[in-house]
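Read the structure below first, then the notes.
For this depiction, one protein chain was excluded, whereas all remaining protein chains were kept in their positions.
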Amino acid sequence: MRSELLQQWVVVAAAAMLLIMFALLAQRHMRALLRWFALQGVLLALTSALVAFVAGVPELYVSALLALLLKGMVLPWLLWRIVLRLGVHREVEPLVNISVTLLIGAALVLFAFYVSLPIEKLSQLVTRNTIAIALACVLLSMLMMITRRKAITQVVGFLAMENALFFTATAATYGMPLVVEMGVAFDVLIAALIFGLFFFHIHRTFDSLDLEHLEERQ
Amino acid sequence: MNLWLWNLAEALLMVGLAPLATAVVKRFKARLQNRRGPPLLQSYRDLAKLFAKQPVLAEHASWVFRTAPYVIFAATALAAAIVPVILVAMPLTAAADVIALVALLALARFFTALAAMDVGTAFGGMGASREMTFAALTEPAMLMSIFVLSIAAHSTNMTAMIDTVLNSGLSLRPSLAFALAALVLVAIAETGRIPVDNPATHLELTMVHEAMILEYSGRYLALIEWANQIKLLLFATLLLNLFFPWGMAQTADAVSLLIAAASWLGKLLVLFVLLALFETWMAKMRIFRVPEYLGLAFLLAILGMLSHYILEVGV
Amino acid sequence: MNLFDVLLLTPLIVGAIMTFMGHGRIAAALNIAASAVTLAVALGLAYQVLEHGAFTAHGQAFFLDAYNVFLVSLTAFVATTTAVFSAPYMLHEQAIGRVTAKRLRLYHAMYQLFVFGMYLGLTTNNLGVLWIALELATLATVLLVSLYRTPAAIAAAWKYFIVCGVGIALALFGTILIFSTSSEVLGHGNAALTWTLLYEQAGQLAPGVMTIAFMFLMVGYGTKVGLVPMHTWLPDAHGEGPTPISAVLSGLLLNVALYALVRCKALVDGATQGGLAGELMMGFGLLSLLVAALALHRQRDIKRLFSFSSIEHMGLMTLAFGIGTPLANFAGLLHMTVHSLVKSGIFFTVGHAAQAMGTQQMINIRGLVRHHPGIGWGLLIGTVAIAGFPPFGVFTSEFLLFTAALHTHPWTVVLLLLGLVLAFAGLFRHVQPMAFGTPPEQVNAVRVNMLPVYLHFGLALWLGLAIPGFLADWYQTAATLLQGAGR
Partner (left out) sequence: MTNISWALAAPLLALAASLAGILLHSTRDNQRRLVCSLLLLSALAACGAGMAGLLSHPDTAVLPIGLPWLPMHIRLDALAGFFLLVIGVLLGAVALYSVGNLRHLAEHRSLTPLYIFLPLFVAGMQGVTIADDAYTFMIFWELMSVASYFLVTFEHEQDANRKAGFLYLLMAHLGGLLILGGFAVLYAAGGSFEFGAMRAAALTPPWASLAFLLAVSGFGMKAGLIPLHAWLPEAHPAAPSNVSALMSGIMIKVAIFGFLRMVWDLIGLEHTAWWWGALVLAAGSSSAVGGVLLALQQHDLKRLLAYHSVENIGIIAIGLGLGMIFAHYHYPTLAALGLVAALYHTLNHALFKGLLFMGAGAVLQATHSCDMGRLGGLIRRMPRTAALFLIGCISISALPPFNGFVSEWLTFQAALMAPQLEGTLLSALIPFSAAMLALAGALAAACFVKVFGIVFQGMPRSRAAAEACEADGWMQLGMAIPAVLCLLLGVLPVWILPLIDVVPQSLIQAGLGKSAAGGWLWLTPIAPERASYSPLIVLVALLLAVGAFLVIHLRSGEKRRTAPWSCGHPHLNPRMQYTAVSFSQPLRRIFADLYQPQDKLQRSDHGHPLLVKKLRYQVHVQDQAWRHLYLPIKRFSEWLTRRVDWLHHRPIHGYLAFTFVTLLLLLGLLL
């Protein structure tokens, strides 16, 4: 009965992930974007906590906690600080207009499902669908990185991709071994710090976070 | 051994008769132009006179200039010695085949041109340039036309070639016709006759051969002139003996030798008459028509080749 | 505390020290010393492996077989020579004020961290840790690339960071997918990511998932290898960073990434008894070769030029491993070795040349053989070597690759030939005028340390003339190891 509950939850959570991804794609304002991003983190935390509880994998609690702290609070907060510091919080400035982006996104989701069709059912919880959705989330976050002009939105996209991976890890596999989890989390943290460092450099040297300027340096 | 002697005799005959031959042609032409023309021995007298004269050299003429006439004469004389005149089988013919024959003439020409370049006059350069240009076309034409025969004879050895023609009897072959035509054109060009070059002219712009030897005098000039006369006789003999060898002596007995000699002289006379007629009838062509003329010769020769391969092999 | 721990700990500890006192002469000396120590250790390990065969350390956590111990020692060697080279180089940079003491600290610390990352990646037995190590190395090099803080450097580092970050993330996704199927076979926990076990159990992994996983790993690690079309970060990163870093990036990091890719290929081949992975790698290899060869013609910056040449050669190796016959693998490994040697050697000379001329723009570098014969001839010889002229080792490996390719996929030979010729033309049309001709008026004299260069070229020459027996056996075992996953 537990596993059924888990399965249902996994499906729901997966759907939610996908939804949030689209939400991120659809945002026009920084603040909202970061809110959704934080929400994603929280969702991750919940998922892994539940998996830990149901499947009785204690170390997943740790990663749940990590997720909650890092992805749910620290990173969004850091990013928001940066946004405030650099005063870029108004427009997201997409390269491609939002509705088109969303259409492409939808197409990607279909694509993801088709790709994962040949995958036979591995176990009761690694369903074809979870993998498909994970795939879709990764693709969507990449789409986001491609279609946003500002550096900071790219970073959000990047972190969103990390989240998608994390979700896959937990939902589809009861979580990776702890060593790996830790390592990954650690890397993400460093990455985030370096991001922060860079923002200031970029801002100083090009006095904007518009990536177009970086290209003029070739 | 006596074959060698006989060969030497024939060579001397060619060398000796050469001036006379030229004189004969001159005489015929003169007659055709209603002139009396010089006596037949005139050309001998000229040579003798030139030999006696003290040569005059250009200031900065080098040793090439001085040695060239000897080389030219020697090469031409040797070429003449190669060609079977009366007797078919001769040792020197074996020593140097048709290719060597052409090459020897080329050697003579090479040195003529060098001698012309030596003094550094405009005429010398002009003559050499034109001569070598024409030679570049005549030489292959000549080789090709002779090759037609030598392929038929399976040999480049003139003795063998003449033998085959003699033994094959009178068979009309397109290839031979082509080859003959080519060789005639070549002979005219090589001996510097009208319409390619005019031995009598000294009009600067049209000279070829004369321009090259302009600076020569005395015995040098004599040698070169003589070599030229030998060349005329040589080509005449070559044409006759390769394509119309009938009458030539295949065995070295007195009778056939006499017959051969007689037939040779007879054929020569006929040929010279034709030459004289041709020369009086033709005008000299412009210098840049000559390549076309020679190109024609080359083309004919190659056609002869091809027609031999394509039409006659295995026939 | 065995040899192995020394290998991993030395760079880590030294790196930590460097963060505090990583400037001035001692730092450089320490840098060299540390690298030398690791080199000694690496050789010791190599000896062990050669004597007693592959072994694992700390349970299943780390393992050393012919393949990676050879890469470890190669890495250690190049890292050492690079340290030797970087000592005078960075002093000069400091002298002309391109780097401050603070930056120098960062430089040395990150250098060691980077090396640590590579050792970790090479020796770990755990696909997850492998990924972490690569990410670590990437992050370290990102900071190194941006060392000069010039706008161009920032831009390059940012590009490097984003593109590689995304790539590496995709690789992680691939790893997770592998885990998702392997955990069915080997249960949750580290076992499911332990390469040696996976290698044994490869047959039971779900082919479908493994294939998708490989797609992601291919793109992910391929980005770090610098395969076209994910190579776009590479030229900038090489061009803008300090030259020693370009040397180790080209000479080492790319190798490690390729190493990871090849390890994964071995697993996928085992799972799906088909050659899809190999064919993919061949495709990417050829594409990289051709595109890089063409791109070479249009370069203006000398370091970008040689980074494109690196892309070309990584393409060749990828092709070799993609073909996957023992001969091809042999060629690939040999090519890996000689390319690392020659290319890092070239980057040393390039660095000196750039310093001598005060610019990296090739248009301004002229007549090197006249005013700096050492540099000029070094550059020429290096280019001749990298272009695959005998008697240098690059020729040997290309020769073997050629024959291997003709054996299995004759059609590739045409493209291979085309690519090599184009690449040579593209490289040489730029190098010749730099080495030859009349030099410009003002040329600043630089203290050059050509020893590492001669060392590298000398080794490459040696490998071209005669491959020592032990090395040959080494390659042989590695080659067969790579070929026979689950077959």
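Labels A, B and C are assigned to the chains in the order they are written; within every chain, residues are numbered from 1.
Everything below uses one rule, namely that a residue touches a chain if its C-beta (ideal position, glycine included) is under 8 Å from a C-beta of that chain, and two chains touch if they have at least 3 such contacts.
This one's a predicted model, so the numbers in the text were calculated from it and none came from an experiment.
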Statement: Displayed chains in contact with the omitted chain are A, B, C
- prompt: For the full complex, which residue in B:L114, B:I162 or B:L221 touches the chain that was left out?
  reply: B:L114
- prompt: Pick from C:T211, C:N255 or C:Q360: which residue touches the chain that isn't shown?
  reply: C:T211
Field: Hidden-chain contact residue, picked from the options C:F114, C:Y148 or C:W233
entry: C:W233
- request: Would you mind spotting which of B:N2, B:N34, B:Q54 or B:N167 touches the chain that isn't drawn?
  value: B:Q54
- line: The one of C:A152, C:L197, C:A425 or C:V443 in touch with the missing chain is C:A425
In chain B, positions touching the absent partner: 54-64, 67, 70-71, 73-75, 77-78, 81, 92, 94-97, 99-100, 103-104, 106-107, 109-110, 113-114, 116-122, 124-126, 128-130, 132-133, 135-140, 143-144, 147, 150-151, 154-157, 160, 204, 214-215, 218-219, 223, 288, 291, 298, 301-302, 305-306, 309-310, 313
- prompt: Contacts of chain C with the missing chain: which residues?
  reply: 158-159, 162-163, 166-167, 170, 211-212, 215-216, 218-219, 223, 229-230, 232-233, 235, 276, 280, 291, 294-295, 297-298, 369, 384, 387, 389-391, 395-396, 399, 402-403, 406-407, 413, 417, 420-422, 424-426, 428-429, 432-433, 436-438, 464-467, 469, 472
Message: Suppose we count only contacts with the excluded chain; which residues of chain A make the list?
response: 95, 111, 114-115, 118, 135, 139, 142-143, 145-149, 154, 211-212, 214-215, 218
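Assume only the chains that are shown with their structure count from here on.
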- prompt: Quick one: most central chain, C-alpha centroids?
  reply: C
Message: Between chain A and chain C, what distance separates the C-alpha centroids? Give it in angstrom.
response: 31
- line: chain A to chain B, mean C-alpha position gap in Å, rounds to 100
Statement: chain B touches at least 2 other chains through residues none
Task: Show which residues of chain A lie in contact with chain C when the two form their complex.
output: 57, 115-116, 118-120, 122-123, 126, 131, 134-135, 138, 142, 145, 151, 154, 158, 161-162, 164-165, 168-169, 172-177, 179-180, 183-184, 186-187, 190-191, 194, 198, 201-202, 205-206, 214-215, 217-218
Field: Sites on chain C touched by chain A in the complex
entry: 126, 128-129, 131-132, 135-136, 139, 142-143, 146, 149, 151-152, 154-159, 161-162, 165-166, 169-170, 172-173, 176-177, 179-181, 183-184, 188-190, 192-193, 206, 208-209, 212, 236
